[in-house]
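This is the structure I have questions about; it appears just below.
All protein chains but one are shown at their positions in the complex.
Coming up: chain A.
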Amino acid sequence: MIKSFFKILLFRFLFLDTVAFYGKDLKKLVSVSREDGGATLVFERLLSRCFSRGDFLLKITLPPHTGIRLLKLSIDYGSGSFEEVHQIHLNLFGRFDTVVHFERPPAGIKICPVETSGKDISIERLVIKRLKGGEVQSAKETISSAVSAFPAEEGSAAVFDPQKSKAVHLPDRFHFAVDKCLYVPDVGFMVVGWFFSPSSRMSITALRFSVDGREISSDLNKMVRFKRKDVYENYKDIYRNMEIDTGYFMLIPFKDKIDGFNRLNLEIFLGEESHSLEMSKQEVEKIPLDMRIVLNKTYELCGHAVSRIKLPHLFEVMHEVFSSKNTGFSENIAPEYRNFGMVSDDPEISLIIPLYGRFDFLKHQLAHFCRDRIFKDRRIEIIYVIDDPQIIEDTLNSCEWIYRLFALPFRLVWYNRNLGFAGANNVGVKIAKGKYVVLMNSDVIPKESGWIEKLHAKFSDLPDAGVVAPTLLYFDGTIQHVGMYSSFRPEYPGLLFNLHYYKGMFLDLSDFPEHIEVPLLTGALMFLRKDDYLKVGGFDESFVFGDFEDSDFCLKMKKLGYKFYILPHVQLYHLERQSQNLITQSMNYRHFVTLYNSYIYTKRVLENGLLEEINREVLV
């Protein structure tokens, strides 16, 4: 508590730019009030004193899984009444971030959840940053992009609302509605709605979609149907034998570069008769060509309700349209870089380590590299790629100090985007000067020195070696990775998942030889030739967020005849905290993305006839 008091004092009097409160101390600074029916967090007087006139960035972290997605921030300037000033959305980082402007020092601040009244609420972490004039706008932009990229609430699909839908209602004969139409520039329109015919005599014979009078093709076979409970509930008492799968999803390609259009027209043919629905530009939502957002919207509108059996169909429809559009982002990136110390001009091996979110791993890794003779000999080039605009400034700053301490040269590369794991590695390899590259996650920490030499030596010795990798261990010393294989799972028919051999077991469970040839390797640590990486085009950036690009990469290398080896006796720790179970977890947006990635991967495996090779369930 005394520590918090000092923090507040130092912050208030400008000795600190940023303060963070958490744990017990924070509990004492924030109290819970239940006056307004719902639970509200009230900043105690002491905490309110942090603020003076000006702009502040607040980063609020609530405990996980509260279901709260929207907070209301109210301020009292001394009159005793709280005025609502802001709504704060949950964002990509699982936090509630907002910029607050104070007219004068506030007397009190309250935070309460919107539409989740009665829930328990507490606050886990609070970071306050004072913003200088120029920082306000960029902070606001960062927040809004972090919010818009964040998945919408599970199951928040369009709810039956005759007012909001564009619909054709022919009582007892036919009902058709458009709930939502999205436009992705250069790609096309995504239309979601529902239809059914109470009399089996009526059915859609054709759909005609036109933009400002110009007709575009729409293939009825590419319509994905899904469950609409809301529609069912509404009509089940009117029509006997009401269907449940009345939802539909359509993707209508529209590759016209011209961005502007005024009217959309959807004509529905029911045999001889036809009906038409018109939508104005304002009724169409434009979303950027960013698969995170596209998939988020798809999930929100229909993805959660599509049955597991039909999911591959949905993905097929999407992939057909998006696959050519959604790749190679890193090619247009012109990264900035800074060398710390004299980075080798003629390295033999380049280490490429993307940073996302946490950058403190960098210090931990460098502390270990320092112990390793090979790094002192300057035959190695260390490249950190910052793939997170939010941490560029902090990383650059802390690197100055880290270099002063360790005096181990390294290169820091950054760009103002989040490309994902694949893109970050592609940028890194392009810059790398070594004959070999080591692709390494930032949370991989060597167990002992000499690992690079061992990987290098084995790579040269083993026949047809394409990628050589060490064993990765969890913090408790159990196996995280000694190679992996792909397999169909009963939970999702038709989709392949990557499974790790001996995961969670101790290494002494089996008598491992010095090296084992495995079907696939994880991207968390790979040793390979740079030319090979470039030859196959690196990691494929069409995978969203980052799974499957490593096994996909292995497929491409396999096609060149390369083999993959794991070295059970060369070990590094991988301190990954798995945030999701790829297969068995319940459906949410993130899981939906994994399934989409899996679809792309499965398609490639089957197209290349590699299923048998990668589906090796026993490690031998």
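Please note the rule applied: a contact is a pair of C-beta atoms (placed from the backbone, for glycine too) under 8 Å apart; a residue touches a chain by one contact, two chains touch by 3 or more; residues count from 1.
As a convention for this text, contacts and distances are computed from a predicted model.
Visitor: Have a look at "Signal transduction histidine kinase", "Glycosyltransferase", "Heme exporter protein B" or "Spermidine/putrescine ABC transporter permease" and point out the UniProt protein name belonging to the hidden chain.
Guide: Going by UniProt, the chain not displayed is called "Glycosyltransferase".
Visitor: Of the residues A:H175, A:H368 or A:R616, I need the one that contacts the missing chain.
Guide: The missing chain is touched by A:H368.
Visitor: Among A:A206, A:L405, A:A457 or A:L509, single out the residue that touches the unshown chain.
Guide: Spelled out, the listed residue whose C-beta touches the missing chain is A:L405.
Visitor: Among A:V136, A:M223, A:I445 or A:M587, which residue is in contact with the omitted chain in the full complex?
Guide: In the complete complex, the chain left out is touched by residue A:I445.
Visitor: Using the touch rule from the top, list residues of chain A that touch the missing partner.
Guide: Residues 2, 22-23, 124, 361, 363-364, 367-368, 370-371, 401, 404-407, 443, 445, 475-476, 573, 575-577 of chain A touch the chain absent from view.
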